[in-house]
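Excluded from the complex is one protein chain; the other protein chains are retained at their positions.
Presenting chain A:
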Amino acid sequence: MQLLKPPWISHDGGKAIFSVDLHPDGSRFATGGQGQDSSGRVVVWNLKPVIHDKYEQDEKVPKVLCQLDQHLGCVNSVRWSCGGRFLASAGDDKVIIIWQQSSYGGGAVFGSNVVNVESWRSVATLRGHEGDILDVAWSPGDVWLASASIDNSVIIWNTAKWPEQVRVLRGHTGLVKGVTWDPVGRYLTSQADDKSLRIWRTTDWTTEERIVDPFADCGGTTTVLRPSWSPDGQYLVSAHAMNNGGPTAQIIDRDGWNTDKDFVGHRKPITCVRFNPNILKKVDSKTGKNVQYCCVAIGSRDRSISIWFTSLKRPLVVVHDIFDDSVLDLSWSSCGRYLMAVSKDGTLAFISFSTDEIGCPLSEDETNNLHMKLYGKSAQTNASSVNPTIIENPELLRLREEEKTRAKTAASSEQIPRPAPPTPQRAPINKQIETRTADGKRRITPMFIPPIEGVETPNKSYEASFSSSQQEKSKIVVEKVDEVVEPNVSSSRPPSAFTTSSSPCKGTSLPSGFNGAHASLPARFGKSESSEKQSESQVPTSACIGMKRKHEEMPQACLAVKRKRGRPPLYDRSAAPPPPRPPSPLAAPPPTSTQVVKTTQHVEVVSVLPEASLSKSARIQIPGETSVDIPPPLLVVENDYRAGSSHSGGTPSLHRVSKMQVNVVSWVTFLTSRVTTAAATVTTAAFTCHDKSLHILDIKTGEMILPPLKLQGRSSQLFVHENTIIVLTTDATLTIWDLENKKRILSESIRHLVEGQSAVKSVQITSEGTPVLLLTSGEAFTRCPKLETWLLLGECASVRRVVQPEYTMLPPCHPADATAKPLTSLLHQTAAYSGSSRVSRPVISDDARLSLTEVFINRMLTSAQYLKSSHDYKYWMKRKIQFFIKEGLEKKLRVIFDDLLGPNVSSSTLDQAECRSNLPKILDCDKKSLLEEFLREILLAKNSLQLQRLYAEYKEQLDANAVDMI
């Protein structure tokens, strides 16, 4: 046995190394840990210089093959895929990066002294965990990747389809600190700080066993808990367990999950366990018999490593004080003769054994045979059959095929023309294109550099030009295009909190001529604090300016705001934009301060919404038959058309409203009060004035249909739909008039709905004549005339935000569908349901999120039912079924299916469901056909095989029913 600690293996001069993994082909190994500052680092090392002294001395043999600094938090786990093609790394930045060697060739790391011999690029970034990821593991045959996180979950990723999640395993109630697969891929094990170790079945991802006894006395004192399965699959060895007050590594027998053996001797908790990947054999010197055994390495917080054979009662070797700090990870080479260990102290230890010492590995075939004999399955078979269970029902197979072809033809036949997603077009490869934006800035489309073919030839020309300067000017052709473009940037966001991770070249002296650098200059390379402070303080400053301006305009209002500081913010908001006092021709004497407070108080109580205002001149398109040749007619509002004299008793200002078509004025009318809102339909023009009047005109002639209506308050919003006029006044009274019948439909305060909300987005009337209110916050309300109150359609934002975004997606909606899908078209207008909402999802427990998702879908269903929209109902029902299928909630699926199937079959649920299940239809959907459709969802689901019996059962009953009917 040889032990070696190569001094050149370190992360940035001694930063903690959390993980190590040897490549299956024995050519290289990867380490993961801390990088500069708080960022993470993955390094791919050449193994040769570690094994052979000769190569270590040879300058031409590179030691670092590639350094990857993309992780923004410490890297806690690096693992090569079993096939060796991919490297998975995961860490505190909550992402897993899957790396693959790239054909770009190597090169220097910009801004550092490291030269990468190889280039590894990320092929996938897996996001899903809400906390630091502490361990990852590839399943045998690389079918899945499991990741363990401090968010208490384990996520199973589909390696064939990044970044698809096969399942999120929930159940642990503490930080999950390690995962491992059994060698045939039947079980997954996770160990967590909740004093338990769970064994999960990979067939249905449920818990096979929860082992708690050996962990009852454990404290969460280790950074990681990496358990390991023996290569023969017979034993699982846990990390930190306790026995009689001493730390142990618990041996868990696959047979009945017995826990009667353990590895004892370490003085502090065990952080990591790793079995030699080979089943080993040796000829026993005493008996002369062939012995087969497994070998395991155990690393502990006591800074030592022990190595055991399953055939020996005592350890093969114990290496004490090999590190200055806790051991964090272990890795064996695939040949089984090399072991690596890394530590928090930032060093790596390499141990090599001779075949005499460690034994002779069983060949792959022998191992597979053993697995086949023991489990009827091996890692080989596992790779080929991804699906964990077999199709039991020939019917299902046929249906699956049918479904596939049906889906294919459907996809090809019904291609809905819709705007293509904004896919970036291929960039030019020989030039850059420059255009100008409206504000005069340049927009550059960069030159695309295609990957260089052939991995082995790193591009020399690039290497030569690294971090350099040249006398020459640029050779890139710049094509200037004379067109004004819109930059593709979202509106500026507030300055976010930054974590800096600077990588200046340390220890490099400046050449002469640069010696006179000012001492404060280096500070400028990062973001200096003062600049950040400046940008922070800018926001309040501008707000202050806004306040000041308001102050000048309406001193009374500001006074009131100041006085009411102590009130809840709700009032503050409503008080902020009070309507300006009307310009009265009879100027009142200057009010005394007490009077001011009185009046503003009055305003404050009354006005919940800001008064609307139109600019000096506004144009509103009048809907109607639009043709290409003739521009649509416009309703033109010109406030202060003729300014009045300011003297009291002088002529008042005149404000003009007119209809124009192609610069020809159809009609004109004048008003003495400012027009605040205006709206027009094919038949009617309506506008409100500052003097609380509402004017309704015939759009064709400009004649008044009614004398001006006097409103209770100033108008905040005005909507006109066909023959209904809707006015929302500043005191949040919503009034709706039916023009045709000259009748008031509704007049009600909706203060309780809008108070504290941003604003009313729109008010509409459905075809049935019920008003619907959309708020800018995304809420939609409809008024039930019988209940005489408002009902919330859909779901409020607080729930929507936590629901998994894939379930809050609305179905696509075309304007033509509006009557068929009232709920969808309504909620589309709120624009708050899109899956990629900008709001961050708050961190809540997964159980709560699942429950809320169900609540959310149920709310949508109830809303759809209320609106009698069968389309919407069907859509959300389908989502519910999909949700239950994905989460494997068979019982809940049964309840739905039983209901759809009707009473004659499910006698058990007859009583409670009698009233509903007797009806053959829900809304106007036939229940049977719904059931048929929903059953198909099982087939389409990824985990369909788990539910195939459910499918078969209901399909049979459904078919039997159909026969009865005939």
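Note that contacts are C-beta pairs under 8 Å (C-beta built on N, C-alpha and C of every residue); 3 or more make two chains touch, one makes a residue touch a chain; residues count from 1.
The working rule: contacts and distances are computed from a predicted model.
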### Summary
Per UniProt, and picking from "Histone chaperone asf1", "AP-1 complex subunit gamma", "AP-3 complex subunit sigma-1 isoform X4" or "2Fe-2S ferredoxin-type domain-containing protein", the hidden chain is "Histone chaperone asf1"
### Task
Could you tell which one of A:470, A:615 or A:767 touches the chain left off the display?
A:470
### Contact partner of the left-out chain, one of A:54, A:314, A:524 or A:642
A:524
### Residue touching the undisplayed chain, where the options are A:444, A:784 or A:809
A:444
### Query
With respect to the chain omitted from the figure, which of A:405, A:488, A:615 or A:767 is a touching residue?
A:488
### Contact footprint on chain A, counting only the chain that is left out
38-39, 70-74, 92-95, 97, 104, 107-108, 110-112, 121-122, 125, 127, 130, 132, 219-223, 245, 247, 267-269, 301, 422-427, 432, 437, 441-451, 462, 465-474, 476, 478, 487-505, 508, 510-511, 513-522, 524-528, 530-532, 534, 536, 805, 835-843
